[in-house]
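The complex appears here without one of its protein chains, the remainder shown in place.
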Amino acid sequence: MARGRAGPGEEEALSSRSPRGELVVAGALVAASGCALAFVLVYAFDGADTQLLGLSIGLCLAFLSVAAVVAGTRVVDQSKAVEERPRLVKEPLEREVTELALAAGDGVSRRRLLAGAAGVAGASVTAAAAVPLASLGPGNVAAKLEASPWRRGVRLVDVHGAPVSAGELEIGSYLTAVAEGADPRSLGASVVVVRIAAAEVQSHPEWAPEGIMAYSKICTHAACAVALFRYPTYEPTADPPALVCPCHYSTFDVRKGAEVIFGPAGRPLPQLPLSIDAQGMLVAAGGYSAPIGPAWWGVRRT
Amino acid sequence: MVCAAGALYGFAGAAAGQKGTAGGGGAPPPPPPAPAGVRAAASATATAPGGGSAEVARGRTLFLDGCSSCHGDDARGVAGQGPSLYGTGAAAADFYLSTGRMPLANPHDEPTRSHPDYGRADIAALVAYVAALGPGPAIPAVNVAAGHVNAGMEAFTEHCAGCHQVGAAGGIVTGATAPALNNSDVTPTQIAEAIRVGPYVMPAFGRGEISDQEVNDIARYVVSTQHPRDSGGWGIGHIGPIPEGMIAWLLAASALVLVARLIGERN
Partner (left out) sequence: MSPVRRKGEQRRQAPATTDAVRFVDERLGISPLLRAAMKYIFPDHWSFLFGEIALYSFLALVATGVYLALFFDPSVAPVVYGGSYAPLQGAHITQAYNSTLDIVFNVPAGLLIRQTHHWAALVFVVAIVIHLMRVFFTGAFRKPRDVNWLIGVTLVTLAIVEGFAGYSLPDDLLSGMGLAIGYSVLLAVPVVGGQLGLLLWDGPFPGSGAFVDRLFIAHVFILPAVLATLIAVHLAIIMRQKHSQFPGPGRTEENVVGTPLWPAYMLRALGMMTATLAMLFLLGGLVQVNPIWQYGPYEPYLGTNGAQPDWYMGWLIGALRLMPGFDLTIGRATIAPNPFFGGILFPAVVFGVLYLWPAAERRITKDFARHDLLQRPRDAPARTALGAAFFTWIFTIFMAGAADRLLVSIGFPYAGQVWFFRVLAVVAPMVVFAFTLRLCRELAASEATPLREWEGAVVAQAGDGRYQALEVAPAEGHPEREPVHGPPRRPEW
């Protein structure tokens, strides 16, 4: 490895160095120490205020940076150097390695047979080693992904556990409900309940008593909560009623069984058939109309 | 954004052109059935018409001048232009007028918040007139002091955050925008009105979904978002990771590239 210093460069390189630079470096280092001390004091006596801490440690580092940069460009030797690049390929050596590698097969007569057998053995051992992974495996994928607590007669309750009274829902209202007794965190449990004028329900009116409908709250696109309901005060000058997902703005027409009218979702929101029990409370009239949750390989079966 | 002055002039002109069709005046006619497409005010709280009949009459004059081109001289609506105001109540009128959403230059525009066209007295007169048309929700009484900010955050997240963003910074709905509520010109009364009325494409929330106490809670929370606890420093708009990314690229990376240029050579 040869490295030469160009003679004439040295004088000029040295000329860019200045005694003033040394003073700047010393000053910056002192300033940095001051800021570091300030950091300690803020931490100890000022209740560790985040802004003052950040400011003091940030300025400390900035002064260190000034010191290092000035020292690196103005104080120490600035001469450049040339270094030879190593040759990566050394041909005799490379040949020798190749020969060594090939020499392993010297004197072996059934090379292809042995190589093939080794290959088969490797593959089978790998396969055997992979099989136990199946015990981690998910089992009945569809049943787990699309588990739903809804059965005929399960009551709808709000997120505080109170049953939902059909009479209290105005036209144009929007409510999040879950299956009574179910874990509200499970994707199958939560529904959006909306009410539109009964005459406007264009799909499965039997599932929507008095225009009250429930759809899975989990978007069929990417599992976000469908947390937007737009319901126009005056439809001629605004967009029609729809549920919208806030993540990618998939928009579902509630009048037509939550059919996708905009955005990337590939399926309607599954609908939960509703009925009203003797106390006037909302109950499920059955399970979801389709598998809930984001789509996967086996999501369409029915 | 609708230019408020333009909206006013536009309406004045339109109203003048329609004057000939004006009805006989005097007491408002009895409420007709709500036309199809107009949301029924199910939680109609019977409200006594606010103010005296003199105020109602003044409101009617203002109405004919500024509102009737879309809502009709008799306030029963003009098909395809604006809904009937019968039964919409004082809450809706006060909300739309005090937030400057009405009057609207083009009825097919989205009404957005702007400086109110009318002064307080005129708004009161118009509200009295609309309230006198028929029973509808009164201006809700909201008591921020009785609200709990934690219950408010929970209720806001459940009912409102999907559109208005969890920190009340506003958001997008397909076909509309949800306004930011975290600026201090949004008043607790307007918050309560919006909850009960459901302006434009917002759903209306009755007492079954959001109780009066929860309205207080939500108002308290929304007011708190107008001065959020920014323990971390500059809040960069409170709209999450997009401004953060811009700071990372435009401030941090640019500054560091500049430092690199100071340290390194350029040829």
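By letter and in written order, the chains are A and B; residue numbering begins at 1 in each of them.
Throughout what follows, a residue touches a chain if its C-beta (ideal position, glycine included) is under 8 Å from a C-beta of that chain, and two chains touch if they have at least 3 such contacts.
Keep in mind it's a predicted model, so treat the numbers as computed, not measured.
Novice: Of the residues listed, A:S65, A:S165 or A:S203, which one is in contact with the missing chain?
Specialist: Checking the options A:S65, A:S165 or A:S203, the one contacting the hidden chain is A:S65.
Novice: For chain A, enumerate the residues touching the unshown chain of the complex.
Specialist: Considering the whole complex, chain A reaches the absent chain at 1, 3, 6, 8-10, 12-17, 19, 43, 47-48, 50-55, 57-62, 64-69, 71-73, 75-78, 80-86, 88, 136-138, 141-142, 144-145, 147, 159, 176, 178, 184-187, 189-190, 217-218, 221-228, 245-250, 260, 262-267, 293-301.
Novice: Provide the residue numbers of chain B that touch the chain removed from this figure.
Specialist: Interface residues of chain B facing the absent chain: 1, 149-154, 157-158, 161-167, 169-175, 177-178, 221, 224, 228-236, 238-242, 244-249, 251-253, 255-257, 259-261, 263-267.
Here is the rule we go by: only the chains that are shown with their structure count from here on.
Novice: Indicate the whole-number Å distance between the mean C-alpha point of chain A and the mean C-alpha point of chain B.
Specialist: Each chain's C-alpha centroid was found; their separation is 34 Å.
Novice: With touch defined as at the start, can you tell me which chain B residues reach chain A in the complex?
Specialist: Contacts found on chain B: 37-40, 42-43, 79-83, 107-108, 110, 158-159, 161-163, 171-176, 198-209, 231-233, 259, 262-263.
Novice: Which residues, counting only chain A, touch chain B once they are in their complex?
Specialist: Chain A reaches chain B through residues 50-51, 54, 65, 69, 72-73, 159, 164-165, 167-176, 194, 197, 225-239, 242, 244, 246, 249, 251, 262-263.
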